[in-house]
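Starting off with a structure, shown below.
Yeah, one chain of the complex is gone here, protein chain that is, but the others are all in their spots.
Naming follows writing order (A and B), and every chain is counted from residue 1.
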Amino acid sequence: MLVELTVNGEWKSADCPPETTLLKFLREHLMLTGAKLGCDVGDCGTCTVIVDGESYNSCLMLAARAAGRDVTTIEGLADSQGVHPIQEAFEELGSLQCGFCGPGMIMSAKNLLDKNPTASRHEIKDALSGNLCRCTGYTKIIEAIEGAGRVMSSDKYPQSNTF
Amino acid sequence: MIKKGRGMACMWYPIGFTVMANPSAATVKVNTDGTATVLTGTVETGQGALTVLGQIVAEALGIATDDVHVVSADTDTTPMDYGAIASRTTYVTGNAVLSAAEKARQILFEGAGPLLGVPVDQLKAVDRKIEVLGFPSKSLGIDEVSQHCEAVIGTPSIGSASYNPPTVEMDPETGQGKPFNTYVYATQIADVEVDDETGEVEVKRMVAVHDCGTPINPMLVEGQIEGGISMGVGFALQEEILFADDGRQINPNLTNYIMPTSLDMPELEVGLVDNYDPTGPFGAKGAGEPTAVPTAAAICNAIYDAVGVRITTLPATAERVFGALQELKKAS
Partner (left out) sequence: MNTRMKNLNKADKTAITAKETSTPIDKKDSHKVPTDNPVTYPREFPQHESRMNTQAVGQRATRPDGRLHGLGQTQYIDDIKFPHMIHAKILRSEYAYAKIISIDTSAAEAMPGVFATLTGKEIPTNSFGPTLQDQPVLADTIVRHRGDGVAAVAAVSEQVAEEALSKIKVKYEPLEPLFDVVESFGDDSPRIHGGDTNVYASKVIKKGDVEKSFAECDHVFEERFTTQMVEHVPLEPHASIASWDGNGRVSIWSSLGRITLGRQDIARTLDIPQSKIRLVGTIVGGNFGGKNEITNEPILALLSRKTGRPVKAVYTRGDEFVSSTIRHPFVMDYKTGVMNDGTLVARKIHILLDGGAYCSWTGTTIGKGSILSPGPYNIPNIYVEAYAVYTNKTVTGAMRGFGAPQVCFAYESQMDTIAEKLGMNPLEIRLKNAFSDGSSSPTSQRLQSVALKESLNQASERFGWQESEA
């Protein structure tokens, strides 16, 4: 079947079997391999993407269900002109080790901070509870999200930078 | 009722393989612009090994970490290395890249000595310069010297070396010997809350103070410790592969095999003791595995302190702690 959708602001379409998950569609049909396959049943969160402003495990969503909607993946956060404050904070604080959880973790963080840039430590932990990490003990990830939240809630940060 | 408790545990842990030779080799090339390329056969598995190796080479050559590019893990191009195992990369591969960098540096010194009019042993590499000891104003840029060595003298600044930690065979009857060249040490202390009606344990806070010799990159060492503790929390309280009677695993998935999430992690306070091991690169030892070692013991000691039950079988699940509490009640 033909699936048409917006990914990172670009209009995309591809043919795929009807059982194709959004994760598979992104990775294999659009060659966007940022979202990872860690368990394929929605336990680990490495496949997290944002669809119409809400975060989803893309391994649990059929590509067909995302048709006509706006999908943001990790590849859509930075562009030729700059990196997202969450990405910057993750790099600066050494928040990622093996990095496999990173794209999903950052998308969950973005989903939270877009809505609540002044999220408390507990709200951050809560928002990440569906994203497993085996390397970091989550500590530096949480610190980075707190730091990014401070940037995103400052006057200098363009409030239009959410979608 | 929620009962509070605290418990400590310390540990020791060796660096490298047990007795068996476990060498690493490395090559360092100083480019003609004063930057450097490192070849290593180790694999980056998340620890930050490549960054640490880059820092060691940078320090040896007096250049910045950003000036060093580390190429790794391709049997067609990189030298042998026994791999990212046994907490050995910083120490063993680190010593190898350090020796390789020193050999490359020696070529720079030999090129710079006549230009600066001093013997080779009067030079040091610092701040992207080859400098005369005691005369900071007498120096040449490392780029100039490297260019001179390669394009004028014809001896490019390349060094290759290997390192293997010395050990002594263990006696087969008594086990006496020197199985490792060095060890690291640590203490972790846990603050827990135990619900004595359900047996549920929550780790509220952990303090961890580790020895890794010189921390080449303190941020990465902290990352190892924080991650090790999370693995230790899972080992202590939650994780267990269960088997059915026919030998099938019952929970081979992340739905029913419960590893720590962000909500299970205590507040962590991490410290490093000031230590220097003369056998390690710039005094460094290692930090990978030992971080996960004392956590479970500290937590179980804290459970005992809170509710008076000694957990002797891991994991200390709520069911197990509750069962032990019932036994304790019956006994008293």
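In this text, contacts are C-beta pairs under 8 Å (C-beta built on N, C-alpha and C of every residue); 3 or more make two chains touch, one makes a residue touch a chain.
Model, not experiment: these values are computed from the prediction.
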{"item": "Option touching the unshown chain, where B:G111, B:G232 or B:P266 are the choices", "value": "B:G232"}
{"item": "Which of B:F109, B:Y163, B:F282 or B:F322 contacts the chain that the document leaves out", "value": "B:F282"}
{"item": "Which residue of A:D40, A:D126 or A:E143 touches the chain not shown here", "value": "A:D40"}
{"item": "Contacts of subunit B with the absent chain, listed as residue ranges", "value": "6-14, 17-19, 41, 43-46, 48, 50-51, 54-56, 58-59, 62-66, 72-76, 80-86, 126-128, 170, 173-180, 182-189, 191, 207-211, 213-220, 228, 231-232, 234-235, 239-241, 243, 246-249, 251-254, 257, 259, 269, 271, 273-279, 282, 285, 288-290, 292-298, 300-301, 304, 310-315"}
{"item": "Touch residues of subunit A, complete complex, unshown partner", "value": "4-6, 8-13, 27, 31-41, 43-44, 46, 68, 70, 72-79, 81-88, 90-92, 94-103, 106, 132-135, 156-163"}
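Keep in mind that, in the parts below, only the chains that are shown with their structure count from here on.
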{"item": "Residues on subunit A engaged by subunit B in the complex (per definition of touch)", "value": "39, 41, 43-44, 93-94, 97-99, 124-126, 128-142"}
{"item": "For the subunit B and subunit A complex, residues of the former touching the latter", "value": "45-48, 219-220, 222-223, 226-231, 253-255, 259-263, 265, 268"}
